Each structure stands twice: as structure tokens, then as C-alpha cells.
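Just one protein chain is left out here, and the rest sit where they should.
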Amino acid sequence: MTVDGQRLGIVIMNSLQPNECSQEQALYSEGLNQRLIAEWEATRRQTEALCEPLSIEDMSLQADSPPKWHLAHTSWFFETFILSELVPSYQAFHPRFEYLFNSYYNAVGEQFDRSKRGLLSRPSLDEVIAYRRYVDQQMMRLLSGDDRLSDDDTCILLTRCMLGVQHEKQHQELLLMDIRYSLFQNPLLPEYQAGYLLKPHKKEQQTQSRETLWVSHEGGLVEIGADHNVGDEHFCFDNELPRHSTYLEPFQIAKNLVTNRDYLKFIEAGGYSRPECWLADGWSTVNNQNWTSPLYWLKQESQWFEFTLAGLQPLDLDAPVTNISGYEAAAFAEWAGARLPTEAEWEFAVSQAESHSSESLNQVYTFGWQWTASAYQAYPGYRPEQGAIGEYNGKFMSNQWVLRGGASISPANHLRVTYRNFFYPQDRWVTTSIRLAR
Amino acid sequence: MTVDGQRLGIVIMNSLQPNECSQEQALYSEGLNQRLIAEWEATRRQTEALCEPLSIEDMSLQADSPPKWHLAHTSWFFETFILSELVPSYQAFHPRFEYLFNSYYNAVGEQFDRSKRGLLSRPSLDEVIAYRRYVDQQMMRLLSGDDRLSDDDTCILLTRCMLGVQHEKQHQELLLMDIRYSLFQNPLLPEYQAGYLLKPHKKEQQTQSRETLWVSHEGGLVEIGADHNVGDEHFCFDNELPRHSTYLEPFQIAKNLVTNRDYLKFIEAGGYSRPECWLADGWSTVNNQNWTSPLYWLKQESQWFEFTLAGLQPLDLDAPVTNISGYEAAAFAEWAGARLPTEAEWEFAVSQAESHSSESLNQVYTFGWQWTASAYQAYPGYRPEQGAIGEYNGKFMSNQWVLRGGASISPANHLRVTYRNFFYPQDRWVTTSIRLAR
Amino acid sequence: MTVDGQRLGIVIMNSLQPNECSQEQALYSEGLNQRLIAEWEATRRQTEALCEPLSIEDMSLQADSPPKWHLAHTSWFFETFILSELVPSYQAFHPRFEYLFNSYYNAVGEQFDRSKRGLLSRPSLDEVIAYRRYVDQQMMRLLSGDDRLSDDDTCILLTRCMLGVQHEKQHQELLLMDIRYSLFQNPLLPEYQAGYLLKPHKKEQQTQSRETLWVSHEGGLVEIGADHNVGDEHFCFDNELPRHSTYLEPFQIAKNLVTNRDYLKFIEAGGYSRPECWLADGWSTVNNQNWTSPLYWLKQESQWFEFTLAGLQPLDLDAPVTNISGYEAAAFAEWAGARLPTEAEWEFAVSQAESHSSESLNQVYTFGWQWTASAYQAYPGYRPEQGAIGEYNGKFMSNQWVLRGGASISPANHLRVTYRNFFYPQDRWVTTSIRLAR
Partner (left out) sequence: MTVDGQRLGIVIMNSLQPNECSQEQALYSEGLNQRLIAEWEATRRQTEALCEPLSIEDMSLQADSPPKWHLAHTSWFFETFILSELVPSYQAFHPRFEYLFNSYYNAVGEQFDRSKRGLLSRPSLDEVIAYRRYVDQQMMRLLSGDDRLSDDDTCILLTRCMLGVQHEKQHQELLLMDIRYSLFQNPLLPEYQAGYLLKPHKKEQQTQSRETLWVSHEGGLVEIGADHNVGDEHFCFDNELPRHSTYLEPFQIAKNLVTNRDYLKFIEAGGYSRPECWLADGWSTVNNQNWTSPLYWLKQESQWFEFTLAGLQPLDLDAPVTNISGYEAAAFAEWAGARLPTEAEWEFAVSQAESHSSESLNQVYTFGWQWTASAYQAYPGYRPEQGAIGEYNGKFMSNQWVLRGGASISPANHLRVTYRNFFYPQDRWVTTSIRLAR
């Protein structure tokens, strides 16, 4: 898969240590800088653009994290991991923001209680915007080369900046997930924006059959993971490394995602009250939380609706089911006589399709992250980076499941076949979907 | 006690049934109307004035209830209990507000989850203000007599309007309590308003000795409670009725409130780690919640500070201790070899002082509500009103304690000697204080 | 009221300080000793007799506290408050029992976690019985006068021993409450003993009408509470002191207790789904705990049964309803257009009946403790004893309600008109009942 604009013509792996930035790479850096700066600027603008439909009061809503907090935290990231490290004279915008907007980096210091983020009326939205401006100004100065940096520091700047850009893109998606979930708590069911994302991929959707179409693979010893030894490669997170061999048995993977129509059959067949479909922990969750349908489904006078960023909408039976937990995905698969693909199967199948070596799959990056059967664990040989930045991915490798692909709300220039997303199997506010295997 | 402007020249008891509004009272109503309208208008304005120091983001803060919610709920009260009942053609401002802004009236219907009030970014503050304007306009029309009401309905209008005014004053105090508590959750410790309420009663404060001064009473058969059979009487809540006899043993009551200096001695004497001072439920609470000092006290570099509506301030040792729970008040009293007064003792002692029959007490209405040793229960002969309005007070008569007097943040024209405030003994965000007895 | 055998011919108030044991009383002590020893021996035997129907496995059952724990704790009481204090050479039976079997006396020291009492398989039942024998032997030696005690110590011995006897009687009742509740957790619904307490008071029961019969009282200034200044008086707990005046409005009190038939009507009228009947805290409890009928009621194939110490029995509609919480009692009373009596009303009415000054009340001590409308608080002038023993009653004076009378499972020689029992209004495993007032 090629997502336009994603390739930067040089290895910008966040896992590179300073001394791994070779001289050749440094030579590239001028050209790179221009592309990186452009991407950085566009990303910073886009985060704010996503907030435009929101009122100032929406900006503090916390069912999970408030949009205002996302605005601040993504700036904190550049301040903490670039400005504070590379600019000796750097003055923090506010002495307490290090604490307030640290998400989970223990090596940076204590963090403000996550559950109270919605209680931070101060700093005001205006102050947070000023914080963004301040950080942007300092970053621009650094990126434009006004300050003379050593080669090592230049390397840190480039790799951290690219990581910060991708980090901010992740928060763009989280922001939309969070605001949808927050607005859903309001009985008025307010919309984020009229018409937002409604039928965005109608064409792709219409191509699908109501029968599950299977794409077959013979398996064998295959390679997965990102590869930073290849010269012209795009960014990846450290958890995608290293590229490594894995052995696959023959398998089939569904060409299309499971639709709302399919999932409704599962509900109507009593899926939520049949323990034999569910993992034991899933069945406990179903009963403790009284799940009877996907999170955003509402039944009104015998008709099903779905709460979306465009408000309450009639359920589109031909669209892929989204926002289901991993437990629900696994239970549906069991009920359907199938299973979820492993992440290696998924990556191999999608890679083959992208290189035209096999029949293509539909809806890979366009509807919802696809739950896999794989627990989120380290690839063989994985080592997180040294220092606080090493907490980015590695410490979450327990109790979560890998998801692959992307979602309708994923930002541009962000997705790739090796991308490993991860959430807890009980999470429902994520834009997920189901692709079956067998 | 005479609180200026509080007397309205007629009995406006909220417990009056329509047919209890006698003809004579009706005759008064024109003059009354003018005074009531003035009081009503001033109260409505004052609630909004209290919000002036707050940003739009502060208005949604929910450690307990958001200011915006208070603005809406106090309008809901007039809409639900007056406009909807007396104006046949009344159109609700919004069909879902009955549900969203109902606090606890089961007879009106289901209520939106109290813990999610902070998640209501919609209606926006602007819409809530518009709601207030709409209700005010309709109320003014009714109060101005443009609509012809029956005598019974006039009586309902007058009694309910007065109740609504007093209800709104209660919420003015709650709003200040809530915002202080909400701002306290923010590590930046922002202030509500610079200088707010600092040293408001310096003069009264300075008169007090460091020794406990006792005022003695002989007790005997006395009367307490409000009396609606007396012609020229002010408003009261139904829980102050009826006036009744009670027998008091001889007792002494402290002339002054317990100071921060006194309370600090209790802390320094290990009060929070001496179970013998505490009620059993209090001792559990101390340990489960790790109490070691009053809620708003913070120790920084061996100096004590107090978080106030004017931000963090050095602890004023001569000022009365405030914002302590009932358990803390009782433990302090036990440690000091005294006890809390019963509500009957308190009311009798203050009444005597107000009628100049005994030595006066200081700081009765000006610092903090004074915890009594009395559980909140019905007076003999108490009957709540019929219908939803009967839920105002009566259903809370379990597990709470009576507090008497008033607080620095209590609104004008709101306090009186018979007033029975009530909170749970573990509540700390209330502006409370301690007056000893023995 | 005279409960046979309860009068001891001398003041044995647990609140007496040593120096209050006058010379005259000391003279009585020999005759007293004989009666006290007899009562003490009978009580110790009776506790063990209550365990006879239980298997060794039942003895460790902990829904609340295990029977084995009651056996040990009642011995601990004599050991801690008499033997350890009065016998200089006393050797504790086991050095850790002070910790293991301390219920809640902070002044004695830390207590083993109440919720883990069922996890104490050691000491074994045999060891606990040996502990009882050891304590009994030491106590008997002390009571028989073999050791020479000072007058003060003799006074302590007598008052503490009587307190220990009454304490053990309280635990006899708790033991039966606890074992019923524990057996109820078992789906096999095992019985404590076939036929136990079935129809014990059939005769009294049959006298009652299906209409509520009211006994009227004029009220006025009356005295309640125990009086230790009268020579020939029985034991009381410190919370019954001092006798004091209180003023009563005219009231009526029901001659009989509310029956299962009455209560069933409340259920059938939708009582458990009508918020207007309930206190706010009660209504929360109903909903959080899904109450739809009394704790021990079970409906099988449209017939109601009650789980009793004799196993599951058809509900006796003519018998008083028992084992209802205070919230249920108050809700029933509200629904029935009545209220619960205050403890002063109850005591006055029963006292008058016992002295033949008024019509008698039925079922005062024979079915279930009667919830009152009174929160459990100190009488005016109440002072708990000094030291650990002062924790017996006083520290529980918050959040609980007073109950009066007695229960079918109350031991002999234990009840009296001034007795103040107390439980939380949500407690349901207590043998309670409802007597209405208005």
C-alpha cells in the first residue's frame, strides 16, 4: 500500500539511536526537512481544524479525554521530547504543564490524575491555544535550522519530530473517538458535525456481496514487520520492528468486513445470551455491563439507529459494523463458524494484495480497525528506545489485542500494512470492525 | 433575629395548602406582590452575578454540580412548579429539560444521572441563559397579574414563587460551594475571584478571646420551630414546622466559634490518629479517606494554607475553622471535653439572644453552618406537602445531621433562627463551623 | 415491666464508677454474688447450648460472624475486662487471642479484619471450647471470692461481670441472626433446627384483629430512660441513662404489630416501585440492591415462603412481619398513612401499659425489635464510661436508628422497657418488626 505523501525518502525510524543516523542520511536532511516541516505544519493545523465544529464547552468534555487536553498534550510532546532536550535556553511555557499534560511517561515525572482531566477549566482554551503557538514558534525555529545543532542532535530532531507528527495524528483519531463517546453521554444526542463521514465510502461498500468471500493463502515461512534497513522507507513505530520470519499454516481471509446486516443476525440469533460463543472474560463483561448490542446502536420503535459523529442515523445495514469490542468480534466469529485472523495472517494477506501477488481485500483502511486474534506482544528482537520515549509502546504489551488496518476517522498519511494498533478487548469506543478468517 | 428585608408582612409558608390562604392574606397580596417581585428579580439577577467571575469553561466544572446546571435547575423549578401548573397554555422551552434539570423529584419523573451533569456541553451556556430569560418573562407576566388567576391559584403562585426564591438562594450557596470544590481539583489552585470574602468579618472576629466563653441557660420546657399562626412572619421551609415544645436540661453554649488555632491544636495533639475521639463511622471514614486535616488545608514547607474562593491563602489562625465534616466537628468537641449542641439548644440560645433575654452569641450567621448533635428528623406533627413539592425536604430525613446558623457565602434575606440545614456527617465541602456546648 | 429473674436486688449499672459502689451495696454483695454467679453460669451454658444443633462446619460459617467467633469473643470479653484487669498473675490463654477476638475496642488494640473471621480455621472449635473452660474457671475462682479483692475491685468485678453476662446475651441473639443469614446463602436452605421457634406465640398472635387498633396517649412532659438512683433496680446499659424529661405531643400507637398479611398488601400495591413511599436513601438502597420483598421471603410457584431457623416455611399471614429494614418499615408506614413511633413515644406507651395506667400493647417483646423514628443519639447528660469499655455503646451514635422491645430470639432476662437497641436503617438480617404510630 502506498499512502500518498507518507514516504519521506529516508529512514526516519523512531527507534534509531543518534549514532545510527548515518552520514548519508544526514545529507538527505535538507530535502527531508522541507517535507517534514510541511507535514508537521499540516498536522498541527489539522488537529485544530478538527476542533472547529466544537463549542468551547465541548472542548472540555471528558467521557475519556477532553479535546482541549489533546490540544495541550500533543504540544507537550514536542516541548518535552524535543525543545527541552535540544534547546539549552528553552523556557517552558508554564512550569506546571509538564505535570498537567503528561499522559503516562513515568520517566518524565508524576502525572495529573487521568480521570480529572475534564476538571481543568484552567488553563483556558485560549491559554492552550497560546501554548500551541509558543511551541510551534520554537519548533519552527529549530526545524528551520536557525540554531546550529550537532549531527546527533539533528538526528534526534528529525526522528522525534516525525514521531511527534505521527503521535499527533494518533491523537487526532483519539480526539474524534473521545468526542463521539462524550456526546453520546448527552441524552440530546448532539452531533459533532452535520453529515460528518456519512457514507464516505459508499462506492467501496456497494461492491460487496452478502456472502462471505474468502481469499485463500498457502502460508509457509513469511516475513512481517517493518524494515529499517531498506533505504526508501516510511516511518514506523518501534513496535513494528524488527522485520522477522513467522510460519503460517494455510488460511483463508475474508475479502470484506462483516456488515451491520451480518451482525444484526448474530443479535437476532441470541448472540448476546449464548455463553458458548464467548470467551470467559467476554461473557463476564457482557453480563456485568449488560451488553445487548454494539455501543452506539439504539433501538427506537423497533428500528435500529446508530449514534455517529453526524448524530443519530438509521443503521446502514450494508455498511461494516463498527465500534464493537474485541470480545464481541470474537463471539461473532465463533458464531459464524470462523475466527479472527492472526496479525501475521492479516499483514501477509494485505501485503500480498498490495503487491498484486494475490486477490485484493476490500475496506482495509477505510472503515474500522480490524481486531486480530493476536495478543499485543513484542516481536522477536524488539527493544524499546532508551529513556522516557521508550514508554511510548512497549509497556503496554499485556492484556491488549492487536488491531490492523485503519478507520474512517484515521488521519491521512498515517496508515500502513505493518501498523500495529492495540486496545483492550473490552474497549468499545474505538472505531473497530471485523474481518473473518478460517 | 431580623434579617433586613426578609419579612414580607404576610404568611408565605410553603406548606400552606391553597385553602389555607385566607381572604385577609389575599388582600395583602397586592402590596406583597411588589415586594415579592422585587425579591424575585433580585434573586434571579444575583444567581447570574455570582457567575460573573467564572469563565465559560468554569461553568461546566463538575466536582459536584456545574454552575451552568444550577442556572438551569433554578429555572426548571419555576417552570415545573409554577408555569406548568398555573399557565394552561405554557409551552416548555425545551421538551427534554424537564428530564435534564430535574434534581431529585421522582414524582416529576426520571432524572438525568447526577454524576454526568458535567457532560452536558449542550445545551450551551447561551441556551441556558436563554432558558432563564424565557422563564423569567413568563414568570413576570404571571406575577404582574396580566393573567387572571383564581384565588387558589394566586395563593399557589405566591407561595411557590417565594419557595422558588428561597430555593434559588440555596442554590446560590451551593454554587459557591461547588465551584470552590471544583477549582480545588485543579493543581493550579485557581481562584474564583481575587480577594473574595477575605477577612469579611474581621471586626467580629477580633472580639473573641482565646478561652472558650460559655453562655449558660437553665433550659426547661421551651418552644422551637417556625410558627405560621403569627400574622407578621417571614418565610420558612416545611421542615421548620410546626412550632412545638421540647424540654431542655440546663446547658452552656459557646459564645464564639472554634478557631483555626483551636483546631490546629487538635491536629497537633494527634486528633486524626486517636480513635477514642471519633464516632465509629467517623473513624472508618478518617482511615478510608486518609483524612489528616480539614479538606481545604494544605501544608507547604511547614506552613499551613487554606484554599479559598480567593485562591490559596495563609491560614488565619484567629478565624473560625470552616469546611469540616460533622465527624470532625464531633471529634474535636470530644477532644475538647465538650459536645455539639442539640438543635433545640442552639435555637433556644440564639432566640434568647436575639430577643435580648440572654447574653448574645457571636458569629451566628456569618462564618459557617454550625453542626448540631441532632440527626435530621421530622418535628412532631410534621407533614410534607402533597405532590412532588413534598420531596423538597421530607425524604432526606435519614442519615443526615442538622446544621444551624448560616455561612459567609449564604445569600442575603435567607437566614433565620429556625432554619434547619442538613448534610451528611462525612460532607466536607460545605461551609460549616463548630460551636461547642456542654 | 418485670421480666422474671431479671431483678438482682441491687444497682448493677455498668456506668457506675468504682467509687460509686457504696458501702451498702457492698454489703449486699454476698447475696448478690450467688444470684449473679447463677445467672453467669446459665448464660455461659446457654451460649453453648445454642450451638448444639450446629455442625462443626456450620460453626465457622461467616455471612456475618461465625458462631465459633461468638463463642470466643464472649470469653475474650471476660478475659479482657475482668481477668486481665483484676488478676495480677493472670496468664492469657493464648497471646494472639487479644487481637483475634477483639471486636471493635480500639483502646484495647488493633483488631483482626472482621470480614475474615470465617477464615480462622485455627484455633479449632476444640481450642475455642478449651478457651471458654479456661476463662470460666478463672472467673469462677474470682466470683467465689477465693481471691481477696479490694472494695473497688469487687465493685468492678460485679459491674463488669453483669455487663459481660448481658453482652453475652446480646451475642446469643446475634449468633442466631448470623447463622440464619449464613444458612440462607446456601441454596439447599438448610435448617438450624427442625421446628425451631415455629408458632411460638400462637396464642398472642390470634388475639389480633385485622384492623389497626390504636391506643391513644395525651403526651405532655414525661420521663424516659433508666434510673440508677432507685434502689431496687435491674441492669441497664449506659446508653439508657440518664432518666430525663421529654415532651410528647398527643399520639396514638398501634396495639399490634404489622402482619405479613398487611405487608403483602404493601408489596401488591407496588410498594417497592413507588418512590413517594421511601426516604431518599431508602429508595437508593431499594434500587441498588434490587429489593422487591423482605430478605427472607421467597416466592415459589405463586406462593410465598419464609426462610426461618426451622428452614423454609409457608408464610404465616397472621404473624407479624419480621426481618425488614428500617427503610422498609418507614416506607410501609408512609404507605399506610401512619408513621413509626419515636422512641420516647414507644417507651412512654409501653411503660404506661406495664404500670396498668393505659390499655396494654401486644407483642412488645415477643416477635421482633420495633423500629422507631428516632436516630440513635445520646440522651441529655449521657457520658460513656472511661476507657475501652466506653466504646461499648457511645461511639455508634451516628447513622443508626433505635429499635425497642425485643425479638422471638432474644434471650431470657435480657429485655426491658428502657432498652435501646440500634441498627443501620438498611440492615435486614435483624429480627425486626413494625409498630405504627400517628
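Per-chain numbering from 1; labels A, B and C assigned in written order.
Going forward, contacts are C-beta pairs under 8 Å (C-beta built on N, C-alpha and C of every residue); 3 or more make two chains touch, one makes a residue touch a chain.
Everything quoted here is computed from the prediction, not taken from an experiment.
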item	value
Where the missing chain makes contact, among the chains that are shown	A, C
Which residue of A:Ala107, A:Leu198 or A:Leu213 touches the chain not shown here	A:Ala107
Selected from C:Gln34, C:Gln185 or C:Ser360 as touching the chain missing from the view	C:Gln185
Which of C:Ile56, C:Ala107 or C:Ala269 contacts the chain that the document leaves out	C:Ile56
Residue among A:Leu142, A:Cys161, A:Ala373 or A:Ile409 that touches the chain left out of view	A:Ala373
Contact set of chain C toward the excluded chain (per top definition)	55-63, 96, 99-100, 112, 116, 118-125, 182-183, 185-188, 190
Residues from chain A at the interface with the omitted partner, ascending	104, 106-107, 221, 244-249, 275-276, 278-283, 326-327, 330, 339, 342, 373-375, 377-378, 380-381, 390-391, 395-399, 401, 425
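Keep this in mind: only the chains that are shown with their structure count from here on.
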item	value
Each chain counted as touching chain A and chain B at once	none
Distance-maximising chain from chain B - centres being C-alpha averages	A
Euclidean distance of C-alpha centroids - chain B vs chain C, Å	38
Whole-Å gap separating chain A and chain C, where each centre is the average of the chain's CA atoms	62
Touching two or more other chains - residue numbers and ranges from chain A	none
